[in-house]
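Here the complex is missing one protein chain, while the rest keep their positions.
A and B label the chains in the order they appear, each numbered from 1.
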Amino acid sequence: MATPLLQPEGHQHSEIDRSGTAATHTPDARPLEAPPVQDLGDKKLSLFRLLLRDKFATLAALVLMFVGLVAVFGPMLVGDLATRQDLLAANKPPFSLDDGWGYVLGSDSLGRSMLGRLVVATRTTISVALPAVGIALVIGSLWGVWAGYHRGLRETISMRIADVIMSFPSLLLAVVVLYVFNPSLGNIVLILAITRIPIYLRTARAESAELQSRTFVDAARTFGSKPTAIIGRHVIPIVLPTLLTLATLEFCYVMLAESSLSFLGIGIQSPDVSWGLMVSQGRQYLQTAWWLSILPGLAIVVTTIAANILAAWLRIATDPAQRWRLSLPRKRGGRRFGTALKGATK
Amino acid sequence: MLVYLRQRIISSLLPLVVVVVGVFALARLTGNPASLYLPLNATEQMRADFMAREGLDQPLLVQMADYFGGVLRLDFGESLRTGEPAAAMALRAFPATLQLAATTMVIAIVAAVLVGCWAALKPNGVADRISSFVSMAAASIPDFWLAIVGIWIFAITLGWLPTSGVSGPEAWILPIATLMLRPFGVLVQIVRGAMVSALSEPYIKLARSKGASDARVVTHHALRNAAAPALTVAGDLAVGLVNGAVVVETIFGWPGIGKLMIDSILQRDFAVLQAAVLITAIAIFILNILIDIGYALLDARVRPTVKA
Partner (left out) sequence: MIFSTLAVGGTLVLSSCSVANSEQVEGDAGAASDTIRVVLSQEPPTLEACEANLTSTGVVVRSNVTQPLVERNPTTGDIEPLLATEWEATSDTEWTFKLRDDVTFHDGTPFDAEAAAFTIDRAVNSDLGCNVEGYVFGDDDLVVEAVDETTLKVTTASPDPILPLRLSFVEIVPTSTSSEEKVREPIGTGPYAIEQWDAGQRITLAAYEGFWGDAPAYPKAEYQWRSEGTVRAAMITSGEADIAMGIGPDDGIGELGVSYPNNETIALRLTGEIAPLDDARVREAINYAVDKETIVSSLYGGTDKVAAQLIPEGVVGHNPDLEPWPFDLDRAKELVAEAKADGVPVDTKITLVTRSAQFPKVTELSQVLQEQLSQAGLNVELKTVETSQHLQYQLRPFVTNEGPIALLVQHGNQAGDAAFTVEQYMTSTGAQSTFGTPEFDAMIEEAGLTEGEDRQSAYEEVFAYQNENVVQFAMIAHQTGIIGKAAGVDYEPNSSSGDELRLSEMTPAN
């Protein structure tokens, strides 16, 4: 479920591009009014080419790819570097090769390699954030699209459930899960996923509610298509880019939320380590060993910015009405995102 | 509008009840508060006395019936920790959070609109690049870390601001600055995006070609268009703040509802937790309704053709 985020050129987009071809040459047309038009052109490649045209977006994609690679292969490479303690070599400053490459980013308060810990933390962070975002995205979007398509009671009930989740203290949920179960990664993922479902639910519902009144949906309905088929074939492809953009932004939010939980003592617990936990535990050493909290903080910031840039690019690239901007030298915009979110609280 | 409001309020009541019931049940899953409130060497007898005194020895449904019976009489129970009425504690803490959240949101929105517009005037210009980068960075820094760095720089090293507390206007600066960054960062991007696309609409080009100044174009035409998405996002962000700026309240010693909530969760102070959740839930429902109304007003002005 998380693959779309890692592979923006994935197959979902070929469908979106289909819907967009008609609008590509008429930038001011409202994209949602355009019914999906069949066009099996080689959009996959062109999306990639478009990416290369924007050097910021390319850089962002590279950063994210690097983070992904570190998360997958890093822990194997660093071995026990992240756990080997040496109390006599604690808090060694970074950027010195006296103790070898393993300690180039210094050592932490127990003399463990900061580099090794950052690498292991990358995996934890990603394996919390990605599934959390993925689960919330899938559940929230499908539910929202369904509610928005059918409207009426189903819509009202869904919206009120969203209200309930949003006004429910997620901290309590965290404590309950930690108490009743164990403070494992899976449970943190569960908490973060549940509390973020309403965001997708509301957005998807708003979009889908607007779509279901459109003529092309009406047409499909009169031809006797089943609701699930219409949703799957006509609604979801149009709503997806917005939701994916949202998911990228949520990825950042989830990383920050996880670090706040760590700060409050109810997030990831030692001996597990995540960027957020490292920032949280390093904060008391701010005046004596700044690298303990600055380096993982930097990892969060850089990853988040990269994800943001890519999201900004992606929402234009996948938006037929905006896509032409990318073919012009250095143009970016974000109207689709705005219209997408406008109905979110309705 | 009135019909809509009435329906909306009625349909919000059930979720309120669901939230409180959910909190009631979940809170009791987190274990028995007896050992937190009795001395470490308490005997079995003392434990039993405690449970009986607090009604915790009853079945869950009986406890719940008792609680809602009390709520109908405006009796929200008493805090295990302080012995005060729970409602009084929640009502005392809530305004502090509300004031902080409101001030933060107003400043964040104004700043984001200014910066967003400035950036949108020359898309991909230097100002645009800088503001996008800064706003993204702002939205991605862990708040507790920023708060501590802020205290270190502005209170300790420079000595310009108090470290924490609620002692005067200058004590608001650090908490607001910390809280503001994420809403500001997110909103700048929304406003900028909406402005860029609004400014390229034909009618704006027309206004410009008629010789309208940049300022006039922005304030009279484009901004109005950008207001709707910004309002929605701002609304969601505000909901987050009302639900308690736990981290900021904890660090700066701000006596708000977020701090009260986390304390009562960790201390298993069920009555206070329920009262605090009820208040924030009501506030969030009210806020959602206000956003809807605001959006309906904007919508009517901007796009009268779109469904009301």
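By our rule, a residue touches a chain if its C-beta (ideal position, glycine included) is under 8 Å from a C-beta of that chain, and two chains touch if they have at least 3 such contacts.
Worth saying up front: this structure is predicted, and the values here are computed from it rather than measured.
When the missing chain is restored to the complex, the residue among B:18, B:56, B:207 or B:266 that touches it is B:266.
In the complete complex, the hidden chain is touched by one of B:105, B:195 or B:279, namely B:279.
The set of chain A residues touching the chain not shown comprises 83, 85, 87-88, 90, 109-110, 175, 178-179, 182-183, 265-266, 269-271, 281, 283-288. Think of the hidden chain as still there; on chain B it touches residues 13, 16-17, 30-31, 33, 35-36, 38-43, 45-46, 49-50, 53, 71-72, 74, 81-84, 87, 89, 91-96, 98-100, 148, 151-152, 155-156, 159, 162-168, 250-256, 266-268, 278-279, 282-283, 286.
In this section, only the chains that are shown with their structure count from here on.
Of all residues in chain A, those touching chain B in their complex are 28, 156, 160-161, 163-164, 166-169, 171-173, 175-176, 179-180, 199, 213, 249, 252, 256, 259-260, 263-264, 276, 279-280, 283, 286-287, 293, 297, 300-301, 304-305, 308-309, 312, 322, 330-335, 337-339, 341-346.
On the side of chain B, the complex with chain A involves touching residues 11-12, 14-15, 18-19, 22-23, 26-27, 29-31, 123-124, 132-133, 136-137, 139-145, 148-149, 152, 182, 186, 189-190, 192-194, 196-198, 200-202, 226, 228-230, 232-233, 235-236, 239, 243-244, 246-247, 250, 261-262, 265-266, 273, 277, 280-281, 284-285, 288, 291-292, 295, 307.
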